[in-house]
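For this depiction, one protein chain was excluded, whereas all remaining protein chains were kept in their positions.
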Amino acid sequence: MIYQGKQKIWSEYQKEIPDDHWFYVRSCIRQNFFPASEKMFLEICRNVLGKDFYETEHHTTCGGIAYHCDTIPQETVMTIVARQFALMTEAGYSNYVASCITSFGNYIEILETWKEFPELETRIRELLWKACRREFRKPDYVAHASDLIYKYRNEIAARAKYRLVNRHTGEPLRVVEHIGCHYSKMFPSKGVGGAEYPYVLCGMIESWGGNVIDYPERRHCCGYGFRQYHVKANRGYSISNTHKKFESMEPYHPDMIITNCPGCPYFLDRWQYAISEMEGKTYSKDGYGIPVFTYEEVASLVLGYDPWDIGLQLHQVAVEPLLDKIGIEYDPARKYEGIDRKNLSRPELPGILKCC
Amino acid sequence: MRENVVIIGGGIAGLEAAGQLASLGYNPILIEKEDHLGGHLADWHCLFPDMIPAKDVVSSLVGKASSINIFTRTEVLRINRLRDSYNVMLSNGVSVMTRAILLATGFRLFDAHKKEEYGYGIYNQVITNSDLEKWFNGNPDSRIDNSHISSAGFVHCVGSRDEKAGNPQCSKVCCITAIKQAIELKKKYPDMMVWCFYMDLRMFGKKYEDFYISAQRDYGIRFIRGRVSEVSENIEGKVVVKAEDTLAGRPVKVTLDLLVLMSGMLCNPQTLNEKATWHFPIDSDGFLKCRNTVADFNLSPQEGIFLAGACTGPKTVPETIAEARSAALSIHNWFNSKE
Partner (left out) sequence: MMDFGFGISRSSTVNLDSVALENFTRLQALEPDALKCISCGSCTATCPAGKFSGMSLRKVIHNLQRGREKEAVEMLRGCMLCGKCSMVCPRAINTRHLIMSIQKIYGEEAR
């Protein structure tokens, strides 16, 4: 691999990301899967870095899941999105940041569609007015939340308590990065680093001390694919895609996976359990599998937050072997205690995939 | 006093036309931006289908043009139209008055970096047709020299027949060039497995089909009908190539030691992006426009401006030479009609 060749591509796909004053919208599903990721995003941006991030409880889904499952027409999705933009306008913001990759792709797709078909935008403005008497300005900038952590990566590194380095060997951790399909495959110029060699997560990994693994199926979908998973008859197809990725990354012995999409970390994490039960196989030498993280979780870990305060006990693949590699302190006894010290009760452990 | 003809471009079209115009009694002035003559062919190793050394062709053309005025490392700065002639101002300070200008500005290769999914400049084992030819010509290339090569692939139509790459046109010569280069590789390494990934194979020229049959039958080169979708690198540093075997309707993948991208031909931007005040009309295919594409392919729509070679579209070497010869005759007839 010629690293300078990638740098050249990365330099061609840099987008303007304003430094401050953002209107933040959450994902429909991330708080269930990775409960502290969005909270930690706001915590880091607001309290660690002192930035202005606004959010409102009045925002809804962007309609992306239904759109990609072919269950609602695009006009409906557009009107939902128009309402979100109206909330942003009412709050006095013009920079819009989405937690979810599919939302991000959805916003970009809609704005680009309106650029090509202004009459559609006019119609949506009418529909929104009829539906809820709201008006909106289009955002000046739309970013995905990982764009911002990418932008702040060096500030985070400067405050980091830990680095993505194996404390026993001193070697950088081998990190697989996985980008959600809707981040830049539809509009390569809207993603940091483009679509073929996205840089958004690589930049974080490099800044925080890790080594990025480029394996043959890096570009492949995580396997979620909306109706591939949501329709039960298609689930074999979903897990087959995930399986293909793991088979491809296995020879590189990754220490961890970082993702920037709601679905990807969930499926890369949970399907490791299903694969282990179906095939008797795990993808690490020690039998624990490869731990999967959101970029907010990794940012929180390097900044020194307690692993149990950032929700890592909800991961299927045990995170403890990685925490030990980095040297992150944690109290095993606290794993299944809530923030209020209430006992969350212990889950049943799987048969093949080792867990702590 | 012999009549001036300014020829822009010292590749094979410019050289051939210069030689012909000189023997017809004109004073050709040949302008070349590089420090050597022969254009792309100067870097080429040998030519299909008879493996004629490219340097023989170039040196013969340079020999025939030896008596004429040649300015290398020179660019055209301005072209001013006067009443019935042109004033051509050159970067070396010389200014030439001429009634006729011949554009022999040729092509440039498609920049293979733009097909990001093929990993040119990113994966060590991915090279272009031009890189491979330079290597055949004796120039060292670490991407080839440093590896034990037991398998190679050729990707046809890189930057050709590709609307998203900005060029929907067929570059015409890459099919036969890939076959030539595949055969050259097989001659060097008979045990090598060589794959060609193609959409169509366009064997239009003299003996091309024979060459193709020989590549299949005598050299065992394997042809897969399907465009390469993406290239990645495996843990051993080899490239993994994905395509569809469209004849079987199944995806295929193969691990290779070397991947050659057949970069297509685009109009030379130095013709289009004139710092000069003069602009040459461009046709819908992105190449220079001729008066008509059937009979008046040597004439520009602009009076006194003539065209030869790949500046009007992808061409083989013999086609380019034939066009240059024909351009010289067109210019000669045009001058006669002015008497």
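Chains here go by letter, A and B, matching the order in which they are written, and residues are numbered from 1 within each.
As a working rule, contacts are C-beta pairs under 8 Å (C-beta built on N, C-alpha and C of every residue); 3 or more make two chains touch, one makes a residue touch a chain.
Here the structure is a predicted model, which means the values were calculated and not measured.
For the chain missing from the display, the contacting residue among A:Y141, A:Y237 or A:Y336 is A:Y237, taking the whole complex into account. Of the listed residues B:S67, B:N92 or B:Q216, the one in contact with the hidden chain in the full complex is B:Q216. Among the residues B:V254, B:C267, B:C290 or B:L307, only B:V254 touches the chain that is left out of the figure.
Although one chain is not drawn, the whole complex shows that of A:M1, A:A91, A:A131 or A:M278 it is A:M278 that touches it.
Interface residues of chain B facing the missing partner chain: 195, 213, 216-218, 220, 222, 225, 242, 245, 247-248, 250-255. For chain A, the list of residues touching the undisplayed chain reads 232-233, 235-237, 239-240, 243-244, 274-275, 277-280, 351.
Everything below uses one rule, namely that only the chains that are shown with their structure count from here on.
Each chain gets a centre from the mean of its Cα atoms; for chain A and chain B, those two points are 46 Å apart.
Of all residues in chain A, only 1-2, 5-6, 8-9, 194-197, 214-219, 251-252 touch chain B in the complex they form.
Chain B meets chain A in the complex at residues 113, 116-117, 119, 121-124, 230, 232-235, 237, 240.
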